[in-house]
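One structure coming up, written as C-alpha cells, with questions to follow.
One protein chain is absent from this view; the other protein chains keep their places.
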Amino acid sequence: MFSVTVRDHMMVAHSFRGEVFGPAQRLHGATYVVDATFRREALDADNIVVDIGCATEQLRAVLDELNYRNLDDEPAFAGFNTSTEALAQVVADRLADRINRGSLGENARGIAAIAVTLRESHIAWASYERSL
Amino acid sequence: MFSVTVRDHMMVAHSFRGEVFGPAQRLHGATYVVDATFRREALDADNIVVDIGCATEQLRAVLDELNYRNLDDEPAFAGFNTSTEALAQVVADRLADRINRGSLGENARGIAAIAVTLRESHIAWASYERSL
Amino acid sequence: MFSVTVRDHMMVAHSFRGEVFGPAQRLHGATYVVDATFRREALDADNIVVDIGCATEQLRAVLDELNYRNLDDEPAFAGFNTSTEALAQVVADRLADRINRGSLGENARGIAAIAVTLRESHIAWASYERSL
Amino acid sequence: MFSVTVRDHMMVAHSFRGEVFGPAQRLHGATYVVDATFRREALDADNIVVDIGCATEQLRAVLDELNYRNLDDEPAFAGFNTSTEALAQVVADRLADRINRGSLGENARGIAAIAVTLRESHIAWASYERSL
Amino acid sequence: MFSVTVRDHMMVAHSFRGEVFGPAQRLHGATYVVDATFRREALDADNIVVDIGCATEQLRAVLDELNYRNLDDEPAFAGFNTSTEALAQVVADRLADRINRGSLGENARGIAAIAVTLRESHIAWASYERSL
Partner (left out) sequence: MFSVTVRDHMMVAHSFRGEVFGPAQRLHGATYVVDATFRREALDADNIVVDIGCATEQLRAVLDELNYRNLDDEPAFAGFNTSTEALAQVVADRLADRINRGSLGENARGIAAIAVTLRESHIAWASYERSL
C-alpha cells in the first residue's frame, strides 16, 4: 500500500459544550496543523499516488472554508462540538467529496482511502480515516 | 476510524542482557517521549474519542510509576529486557487496565484499541498496538 | 553563556485591527507553543541555570492567565493588537516579574536575560528577548 | 503488533517526466529523510523486534546505493519516475531482500512487514508498506 | 529585541568542487527548509515586526528564483560552491534587497537585521545573519 501526505494549517476560534471540557467551554482558539494522507494500492501511470502540488491546493481550498473563523458562528456546525477529532472527519469528508467530483484529477479516482490528522499542540492530535 | 493521541515523557536508567546490544549492555539511560493513541469507530455523546485532559492525566499516572527510576532495580522487570518496544507494551497494557477499571470515565469504555510509541532519540522509536 | 529552555502552550481566540492583517481581522484563534529561555553567565551552586521543574511551573502559571480565553475580551489588551510578537513580550515581561518577585527561587535572581518564542504554526513564530 | 523505526537520509538529484509535475520536470534535487519501520507480532528471544543498531546499518547500506547521485543517470531507474512514493517502494524492497538474505540476522526473519516513509520537505512525505 | 520567522523550502540539484566534500562532489540534490528571521528593536504601529503573510510571500519569491533548478547551471553561481551556509547568505542578501526596495512595505524599513537558516536534513543546517 502506498500513501502521500501533505501538510497545511488553519487558525480558528471555537468553544465546547459539556462539563468534560472544563475551561475549554470558554471561547478560545487553536492552530490546527493538518496532515492529509491519500492511500492507494498501486501507483498511477505517472508513478505517483496523487500529485503533491494538486493535493496541497485541494487541502488549502478545504481549509480556506474554515480558516480565520469563529466556528461557533458557522451554520454548518450548529449544535456540534468542533473537537479536533470531529474536525478531522469534516476535513476528510470534504476532501473525499473533491476527489469524487474530480477536483484532484481523473487519476485520483484510484485513491482508496483518506486519513486526516489535526495537531492542536506539540502534545495532542487527532485523526480520522475513511475509505473512498 | 477515529483516534486521539497525547504525548508525555519519562527519563529512566537501565541496561540490557544479550550480545546483540553491544555497549548498551552497560548501565545507561534514555528519555522516552511517549505517544499514547486511543482509537474508536464512532465518537461519544460529547463528539470526542476521549477527553484529551483526562487521557493526559492517565498517561502521566502510568509514566510516574516508571519515571526517574533505574528499571534494573524494579521487581516488575526482573529477568526482562526493557527494550523500547517492550516498554511500549508495558505502557499500553497499563493504560488498557486503567480504561477497563473506568479511570478514563464511562465513555472511554468505547475505545477499541490503544497504540503506544516510545521515541528514544530523533532517529529511533518503537510502538505496540493492541485491541481492548 | 548558559541557557535553559522549557516549552508549554496556550490556546486563545483573538482578532486584529489593521488592513495589513487581511482575513485575520476576523475573530479566529491560535495555539501558541511557547518556549521560555533563561540565560546566565555562570551556573549556580547546584550547577544549573534554573530548576527545569520550577521554570516549567512558572511558565505554566503565566500561560494560565491567558489560556482558553478570547484575548479581545481581556481588559489588559484593550486597544492592543495581540500579535505573536507582542504576546511574546507579554509572556517574557510576566516571567521577569516573577523572577524579580522571587517566584523562581533566590538562585534565579542570577538570571541575566529571558527570551520567549511563540510558535503559531509549523511555518511561523516570533520572539522577544530582554535583559533582567 | 510491535514495530521499530529507524531514521536516516539521502540527498539526490533527479527530474520527472509528465506534465503533471510542472517545474519539477527540470533537473532538481531532494533530501529524503527516510524512516524504515519493521513490524512483527511477537518479540524475539532478546525481547526486541530487531536490533536498532543493525537496522540502522542496513538502512544506511541501502541508502548508500542511492545517496549523492543523480538518479536520472542510474540504469536501475531508466524510464522510471523516481517519485517519493516510488522511491519508498525501492527502499522497502531492498530492505526486504536484505532480511530475506539474512543480513539483519536470523531473528529478523520473524519480521512480518516493512513500511518506509520518505519525507521530502516539512510539508510533504510518502510511504510504502509491504509484507515479508 | 523582537523577531518574526517564517518557513518555506526549495528543492535543488548541485555539486561541490573540493576534496573535502568527498562523494558530494558528484551531482546530487537537497531539500532546503528555509527559515527567514526578521529582527527589530521596537514594534511598528500595527504592533508587529513585519506582516507574516507579506514576509512569507517575499521569501517565496526569493526561493522561486532557485527552486527546481540545477544550481551548477545558474550563471549567478559560476565558480561558486553553493554550500548550505553560502546559500543562506544568498537568500538573506536577496531578502535584504527586497526590504530596501520597499517590497515588504514602508514599515519593514524598520527591520534591523535578517537571519536565514537552511536545513539540509534532520541532522545538519546552516545560518547567515546580517544587519540592514
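Labels A, B, C, D and E are assigned to the chains in the order they are written; within every chain, residues are numbered from 1.
We take it that contacts are C-beta pairs under 8 Å (C-beta built on N, C-alpha and C of every residue); 3 or more make two chains touch, one makes a residue touch a chain.
Just so it is clear, the structure is predicted and the values come from calculations on it, not from any experiment.
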Absent-chain interface as seen on chain C, which is shown: 1-8, 43, 46-49, 51-54, 56, 105
Residues of chain B (touch criterion as defined above) contacting the omitted chain: 7, 9, 11-14, 23-24, 26-33, 67-70, 120-123
Touching residues on chain E - with respect to the absent chain: 16, 18, 20-22, 80-81, 83-86, 88-89, 122-130
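In the analysis below, only the chains that are shown with their structure count from here on.
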Turn needed to bring chain D onto chain E - CA fit, degrees, nearest 5: 180
Most distant chain from chain E by Cα centroid: B
Innermost chain, taking as reference the mean of every protein Cα atom displayed: A
Chain centre separation in whole Å, for chain B relative to chain A (CA means): 27
Chain C residues counted as touching two or more neighbouring chains: 120, 122-123
